[in-house]
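Missing here: one protein chain of the complex. Every other protein chain is in place.
And now, subunit A:
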Amino acid sequence: MLGLVPVILGYVPLTLAMASAAMVLALVLAVALAVERVFRVPILDQLVLLFISFFRGTPLLVQLFLFYYGLPQVLSFLTAIDGVTAAIMGLTLHFAAYMAETIRAAIIGVDRSQWEAAQSIGMTQGQMMRRVILPQAARVAAPTLVNYFIDMIKGTSLAFTLGVTEMMGAAQKEAAGSFLYFEAFLVVAVIYWIMVEGLSQAQKALEIRLNKAYAR
């Protein structure tokens, strides 16, 4: 059984790479969606609402299948996309929808005095968002966003269903050869568990750091 550990551990970088790439992309998209939701650009606002509603209203697995197996039948240029890319894209879109709502709530929660102070010194809207509002919203949103990152790491296991050999795929292959199903999947579970615990610790440290300015 111990022989399984290094084999499956070898796929940890792939898991982290998929989750990290999706996290970065989802954050960028989510901030854009959230800012749009705050300023409510006509027409665009309806599209954003539709996007968020769809990606929150359907299961991630269904979305992944729809995009990886379904969409290329309609849009042939998508056939070139491999499973890893499709998984990253699916995770990005799905979690961006959730994160946008978190970030929007955090933006709206920034005290009115902060918006007015930024305006009064002559900042443009872009400067106000970048320099004053988003940094303060980030502090409020950060713990929740880390939770989504944790969900994303676990979500990468769904890439297995798109034919990607990640930790689950590797465990499946190892188990098929040795019949050590329980052991193989236990190793996978424990590795996920350790990664998530590590992140939870990092989350606590991050919270303390972000609250530094607010300590009396």
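The definition used in the following text is that a residue touches a chain if its C-beta (ideal position, glycine included) is under 8 Å from a C-beta of that chain, and two chains touch if they have at least 3 such contacts; residues count from 1.
The working rule: contacts and distances are computed from a predicted model.
Enquirer: Which of the following names does UniProt give to the chain that is not shown: "Amino acid ABC transporter ATP-binding protein, PAAT family", "Zinc transport system permease protein", "Glutathione-dependent formaldehyde dehydrogenase" or "Pyridine nucleotide-disulfide oxidoreductase"?
Expert: Options "Amino acid ABC transporter ATP-binding protein, PAAT family", "Zinc transport system permease protein", "Glutathione-dependent formaldehyde dehydrogenase" or "Pyridine nucleotide-disulfide oxidoreductase" considered; the missing chain's recorded name is "Amino acid ABC transporter ATP-binding protein, PAAT family".
Enquirer: Give the residue, chosen from A:P13, A:G122 or A:G177, that touches the chain omitted from the document.
Expert: With A:P13, A:G122 or A:G177 as choices, the missing chain is touched by A:G122.
Enquirer: Given the contact definition stated above, which residue among A:R40, A:R56 or A:R131 touches the chain not shown here?
Expert: Of all options in A:R40, A:R56 or A:R131, contact with the hidden chain holds for A:R131.
Enquirer: Return the single residue from A:Q114, A:N147, A:Q172 or A:Q203 that touches the missing chain.
Expert: A:Q114
Enquirer: Using the touch rule from the top, list residues of subunit A that touch the missing partner.
Expert: 111, 113-114, 116-124, 127, 131-132, 135-136, 139, 212-216
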